[in-house]
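The complex appears here minus one protein chain, its other protein chains still in place.
Just so it is clear, A and B label the chains in written order, and each chain counts residues from 1 on its own.
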Amino acid sequence: MRRMSWFNTVSLTLGFAFLYVPMLILVIYSFNESKLVTVWAGFSTKWYGELLQNEAFLNAAWVTLKVAVMSSTIATVLGTMAAYVLVRGGRFMGRTLFSGMIYAPLVMPEVITGLSLLLLFIGIGLDRGVMTIVLAHTTFSMCYVSVVVSSRLVTFDKSLEEAALDLGCSPSEAFRLVTLPIIAPAVISGWLLAFTLSLDDLVIASFTSGPAATTLPIKIYSAVRLGVSPEINALSTLMIAIVTLGVITASLVNKRQMVRQKRDAQAAERG
Amino acid sequence: MMRRFFLISVPYVWLLALFLVPFVIVLKISLSDVELARPPYTPHFDWATGVWAFLSELDFENFTWLAEDDLYWKAYLSSFKIALISTLLTLLVGYPMAYAMARAPSEWRATLMMLVILPFWTSFLIRVYAWMGILSNEGFLNQFLMWTGVISEPLTILNTNTAVYIGIVYTYLPFMILPIYAALERLDESLIEAAEDLGCSRLSAFWLVTIPLSKTGIIAGSFLVFIPVLGEFVIPSLLGGSDTLMIGKVLWEEFFSNRDWPVASAVAVVLLLLLIIPIVLFQRNQQKQQEAEQ
Partner (left out) sequence: MIQFQNVTKRFGEFTAIDDLTIGIYEKEFFALLGPSGCGKTTMMRMLAGFESPTEGAIYLAGQDMAPVPPNKRATNMMFQSYALFPHLSIWENIAFGLKREAMPKHDIRDRVDEMLRLTRLEKFASRKPHQISGGQRQRVALARSLAKHPKLLLLDEPLGALDKKLRQDTQFELMDIQEKTGTTFVIVTHDQEEAMTVASRVAVMDHGKIIQVSTPDRIYETPNSVYVADFIGEVNIIDGVATPNGPESYALTWQDGQAPLNVTSPHTFSDGQKAHLAIRPEKVTINAEKPTGVDNLVQGKILDIAYLGNISTYHVELPSGAVIKAQSANTRRISRRAFTWEDTVWLSWTATAGVLLAE
C-alpha cells in the first residue's frame, strides 16, 4: 500500500477539522450548564429538558415533519413520472420547455422561487398555510427527484422492459413489476433527498407560510437572529444526531449489500 | 396512448402552474406601481379591460429606479464580488482536499466521501449558526487566540464580510470537492509518471498534467458554488453585518420590511438575468464533459 504524502495528510486533516470542529463545538456546548453559550459551567442536559417543554418548537417541528412527508411523497411520484418522460418519453410537444422547467429550479435562487410562488398564491387567493408550503416544496424537490431517478433510468437495460412485454405484461404491469422494483433504490434516495430539502428549507417556507403554520427552520431563524442560545444548540445536536445515524446506517446497509453481491458473483463464477 | 398523455401532462401541468406562471406574475408585478393596499401593487390584471389596456399601464419605472438608486447597483456588484471571492477561496480549500482524497488508499475513499457528504445532509441553517458562536467577540475563536497570546484584544469578525466568506466556504465546500474529486479519481496515475519520466519535476507535472485534466471538475465545482451564492440569503443575514450587501438579502428586506412588492419583483428579475450567463456556461461545461465521456 502506498503511503500518503505529508502534504495530503495535512490538507485532509485541516479540511475535515474545518468541516467538523464547528459542529463538534455546537454539540459539546449543548450540554453546558450555563446560559452563556461560550462559557463552560459544567455538564447538564437541562436545555434538552427545556426544549421538550417548549410548545412553540414542538408545534413547529410537527408542522415541518408533516410538510416534509407530504411534499417529498408527492414530489417522488411527480419526479419519477417526469424522469420517465424525459428518459423514455421520446419526442413530444414542448419537450425542451419541460426539461428546462425540470432543471431550472435546481439553480434558481430560493428567494426568487419563494417570491414568485407567494405572488401566485396571493394572486389566486389561496390562504397561506401548510398546504401552500407543501405545494412550494413539492415543486422544487420534484426536480431533484427527477434528476436522481433519471440518472438511474439512463443506465437501465431497456431489454428488461421488453422482456416483460414479451412475456405478456401490459406496459403498466411492466413498469410496476419490473422497472419500479429495479429503480427503487434511486426512487428511495430521491425521496430522502426531497425530505431533507423540505426539512431544511428556510427561505421558500418563509415566503409561502402563513401565520398559522410556522416550520422549524423559520422558528430557528427568528431565534438565532437574536444571538446564540443553548436551547438552539440542543435542538441542533438532536438534528445532527438523527442525520448522522441515518446516513451511517444507510451507508452500512449499502456496503453490506455490495460485499454480499461481490461474494455471490465470485461464488457463481466458481460454479 | 392515454397513459403516455397522462404521464407527460401531470408533471408538465404542475410545473407550468407552479413554476412558469409564478415567473410571469413576478415579471408583471415588476412592471407595476406600488400601492398601499392589499395586494400592494397596481395595475391588477383584468381580462375585461383587455390586454392592451393592461400593457399601456405598465412601466419600467421600477427598473429605472433600480438603475438610479445606487443601493441596488452596489448590492449587485457586491454580491458578484462576494460570490467570486468566495468561489476562489472554496477552490483553494477544496482542491487540496479533493486531491488528497483521490490519492488516498482506495479502501479509505468511501469513508472520506461519506465524511464530505455528511454535512450536506445536516441542516444548512444549523451549520451557519454553528459559526455564530465561534466568530462572535467573546466566541471560541477569540478565546482561543487570546489564550495562545496571538492577540490581546478580541477581533471583530462576526457581522463582517470576513464572516460571510468563512460561512460560504464552510457550507459550500462539499459542492466544490465532489466534482473535482470525481475528475481526479479518474485520472490515470501513470500519466503523471509518464510526465516525470519525460523530465517534468513533480510540481510541473502537477501544473501540466493534473490541473488541465481536472479542469472540468474545477469549472463544475466553481459554478456549483458561484451560482447559488449569488442569490444567497441566510449566510449574509446571519453572519454578515448591516454593511454586507447581497442581493438576496436586499430582495428579502424590500419584500418583508418595506413591503415594496414591485421593487422586490424587479430585483428578482434583474438577479435572474444576471444568473443566466453563468448557468448557460455551466450547462455548456457539463455537456462537453458528457460528450468527452461517451
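A few points about this structure:
As a working rule, contacts are C-beta pairs under 8 Å (C-beta built on N, C-alpha and C of every residue); 3 or more make two chains touch, one makes a residue touch a chain.
Here the structure is a predicted model, which means the values were calculated and not measured.
The chain not shown here makes contact, within the complete complex, with A.
The chain not shown here is touched by just one of A:V111, A:V178 or A:L192, and that residue is A:V178.
For the options A:A164, A:A205, A:I220 or A:V243, the residue in contact with the chain missing from this view is A:A164. Touch with the hidden chain on the side of subunit A covers residues 157, 159-160, 162-170, 173, 177-178, 181-182, 261, 264-265, 267-269, 271.
What we mean here is this: only the chains that are shown with their structure count from here on.
Note: centroid distance subunit A to subunit B, computed from Cα atoms, is 18 Å. Residue ranges on subunit B touching subunit A, taken from their complex, read 3-4, 7-8, 10-12, 14-16, 18-23, 25-26, 29, 39, 93, 96-97, 99-101, 103-105, 110, 112, 114-119, 121-127, 129-134, 136, 138-140, 143, 170, 173, 227-228, 230-234, 237-238, 248, 251-252, 255-256, 261, 264-265, 268, 271-272, 275, 279, 282. Subunit A makes touch with subunit B in their complex at residues 1-2, 4-5, 7-9, 11-12, 15-16, 18-20, 22-23, 25-26, 29, 37-38, 78-79, 81-82, 84-85, 89, 92, 94, 98, 101-102, 104-105, 107-112, 115-117, 119-120, 122-123, 135-136, 138-139, 142, 146, 171-172, 196, 199-200, 202-203, 206-207, 217, 220-221, 224-225, 227-228, 232-233, 236, 239-240, 243-244, 246-248, 251, 255.
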